[in-house]
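For reference, the structure I am asking about is given below.
Only one protein chain is missing; all other protein chains are in place.
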Amino acid sequence: MNTLQFKEAIAETIRAYNAKGWSPATSTNYSFKDEHDTIWVSRSGVDKANFQASDFITVDSNGTATGEFEGIQPSAETLIHCVLYELFPATKVILHSHGIYPVLLSTVCEHEVSFEGYEIQKGFAGQSTHEARVTLPIFDNDQDMARFKEVLIQHKSSLMNAAFIMRKHGVYAWGTSLFEAKRHLETVDYLCQCEWFVLNRPTPTQY
Amino acid sequence: MNTLQFKEAIAETIRAYNAKGWSPATSTNYSFKDEHDTIWVSRSGVDKANFQASDFITVDSNGTATGEFEGIQPSAETLIHCVLYELFPATKVILHSHGIYPVLLSTVCEHEVSFEGYEIQKGFAGQSTHEARVTLPIFDNDQDMARFKEVLIQHKSSLMNAAFIMRKHGVYAWGTSLFEAKRHLETVDYLCQCEWFVLNRPTPTQY
Amino acid sequence: MNTLQFKEAIAETIRAYNAKGWSPATSTNYSFKDEHDTIWVSRSGVDKANFQASDFITVDSNGTATGEFEGIQPSAETLIHCVLYELFPATKVILHSHGIYPVLLSTVCEHEVSFEGYEIQKGFAGQSTHEARVTLPIFDNDQDMARFKEVLIQHKSSLMNAAFIMRKHGVYAWGTSLFEAKRHLETVDYLCQCEWFVLNRPTPTQY
Partner (left out) sequence: MNTLQFKEAIAETIRAYNAKGWSPATSTNYSFKDEHDTIWVSRSGVDKANFQASDFITVDSNGTATGEFEGIQPSAETLIHCVLYELFPATKVILHSHGIYPVLLSTVCEHEVSFEGYEIQKGFAGQSTHEARVTLPIFDNDQDMARFKEVLIQHKSSLMNAAFIMRKHGVYAWGTSLFEAKRHLETVDYLCQCEWFVLNRPTPTQY
């Protein structure tokens, strides 16, 4: 895929996820790294229902807009994208969602949420059986992105499933392709939805 | 945007919100103020799944249909729109929703509902951090619009987040543009959905 | 509207309601009365996702297929449609839904379900204020349509809101036009959804 095709494919994904309710009120942000390793991130303050290929801007590794986009103020969260590309160099696409289930789980789980026995756990790259226990870290939401960057660096080893939850905020998931990043994000959302309902059963689950 | 473009953009929003289930059974109403400060309000009794740009009528500041629309009886709630434009002169668009979560919350909260720690609180103009506490007023539903107008005037200071809930009825949200009004309404709906589930957990949330 | 336009408008409604999940597994049935008072009912066993204007057949007042459709076996529930047209001669359209909320309520309410204080109660023709109490009857599901016909005749006075619930089955709603019948059905579904959540709150609602 060339850069324009990449932009169009991600823009289509962004609009589809908006239709699922994952990016209300202009929230969320998305990025990809092109064939020259340039980072393109979604422009801030765009209604994701109408997101277009032309709504991506280039940023440097500090999250500052570059080239023809110089002077544009990207979302503060751009720095999260930049750190993830630095920590996991094979990453090509980073997706973000405000879907409610990870958000709800983060109000009852402190540092992590675990899943066990679900077939769909195999949606995470490297997970080959439902019999494993998969854990995703939950980090406190933070306005201070320099500080949050340090949190990610310190917890790099807990990010092996290519996703984390920000408390009362949402999910970040990434992959070595758009295909893989989507698979990771959809896996997180589905597992969190199941687990929210399971945790809230009046009587405990047994199987 | 000229008036026709404005109408078409809001009509598209109305149909999209209908698809979310926010305006069943011909319910809800919408308005905007054009470049000449004329108020256009959605015609009463139209199925919002099929709402068209031509379904807006002009009203004066008392909610009476004017000009070519004289004699048409607008929705009783038109007066709510008129008062909001009077109280907040920068307002250009007012949206209404019967989405169930604000309605459900209004059966368990008396005078207000508060949100704390949610990233999406920043969807309200002027809220710059999730660390704040955001409060929306809940007013009793009232058939007497003159009386309800007085309630709004008296509680003007509680309307700084550009939205309120009518008990067992729905939400009104507004903004200085369609873009901002949508952001406000979607923010309210999302927060109410999260809070409804959080309030109903068998065991209390901790984080 | 001529008969073909009527068929097309209802077929469009049927497909839209299918998309909401109201007619899974080929379930539900629909009818209208044309300008010659002929009853047209939806053919049995059609996937409602693909329902077409040509999927209506004519029946007599006993629910037997007539004219070019003679010999086709209509749904057993056709007799419900016929009785409703007899009991309420102004009725032009009858809609049916298997939406889950009325079905769920019918597992906890015996003979009726009531709603109070909801704005959307005004969706029922003749209801002019949310301050009233609106009641819908719940009838046991019955395979014996002749017997069920008698139930409807005996309870005619409880059908003034143009709708009833069949236990663990679904809703019938009707009106003097497609527009009104839709408004009635959507009103029932919305109220049942709200009430299901309200009834299931761990702590009682207060307002």
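Think of it as A, B and C in the order they're written, each chain with its own count starting at 1.
Just so we're on the same page, a residue touches a chain if its C-beta (ideal position, glycine included) is under 8 Å from a C-beta of that chain, and two chains touch if they have at least 3 such contacts.
Quick caveat: nothing in here was measured; it's all calculated off a predicted structure.
In the whole complex the chain that is left out makes contact with A, C. For the chain missing from the display, the contacting residue among C:V41, C:I57 or C:V103 is C:V103, taking the whole complex into account. One chain is missing from the display, and on subunit A it is touched by residues 16, 20, 117-120, 123, 129-131, 179, 182-184, 186-187, 189-190, 193-194, 197-198, 201-203, 205-207. Where subunit C meets the chain that is not shown, the touching residues are 21, 24-27, 47, 49, 98, 100, 103-104, 106-110, 141, 143, 166-170, 196, 200, 202.
Convention: only the chains that are shown with their structure count from here on.
Shown here, the protein chains touch in a chain-like sequence that does not close on itself. Matching CA atoms, the turn from subunit B to subunit C amounts to 90°, rounded to the nearest 5.
One finds 43 Å separating the Cα centroids of subunit A and subunit C. Subunit A and subunit B have CA centres that are 31 Å apart.
The multi-chain contact residues of subunit B, meaning those touching 2 or more other chains, are 202.
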